[in-house]
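As you look at this complex, bear in mind that one protein chain is not there, while each of the others sits in place.
Let's turn to chain A:
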Amino acid sequence: MEENQNLEENTYSQEEVDRITQESIESVLKEVQYDESKVQGWINAICEKVTQQLIELGKPYKYIVHCMIMQRNGAGAFVTTSQWWDTVADGQIIISWPKDKQAKQEQQKNTLHCICSVFAVSMI
């Protein structure tokens, strides 16, 4: 029983990370237009926000946040990942923003794409 509890304390929840990443991107990129000189700052802000909140979860994990922002002009982009790790303890999340539904609604307004991948690697 105790062991189970320990396990729960030490593993992170996928939903939590998903929420954190989603919110961080939303807060930074909402209602902005693509601007080459500002993109660097946005990426920095997103990565900083996500890692900060992940660390605050206080789990024994190492985190990697990878963020790409691309100007929207009809060009496509594709992300693939491949890992060699502990499939039970470790986890990854890839979030693309804006979501398909949102994109359709605000097609005119959006001038950028963002793809954010978060990897959590267990230390134990």
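Brief remarks follow.
In this section, a residue touches a chain if its C-beta (ideal position, glycine included) is under 8 Å from a C-beta of that chain, and two chains touch if they have at least 3 such contacts; residues count from 1.
Following the convention adopted for this analysis, contacts and distances are computed from a predicted model.
The UniProt record for the undisplayed chain lists the protein name "Dynein light chain", from the options "Mini-chromosome maintenance complex-binding protein", "Elongator complex protein 5", "Vacuolar fusion protein MON1" or "Dynein light chain". Counting over the whole complex, chain A has residues 34, 36, 39-40, 43-44, 47-48, 50-51, 54-55, 62-86, 90, 92, 115, 117, 119, 121, 123-124 touching the chain that is not drawn.
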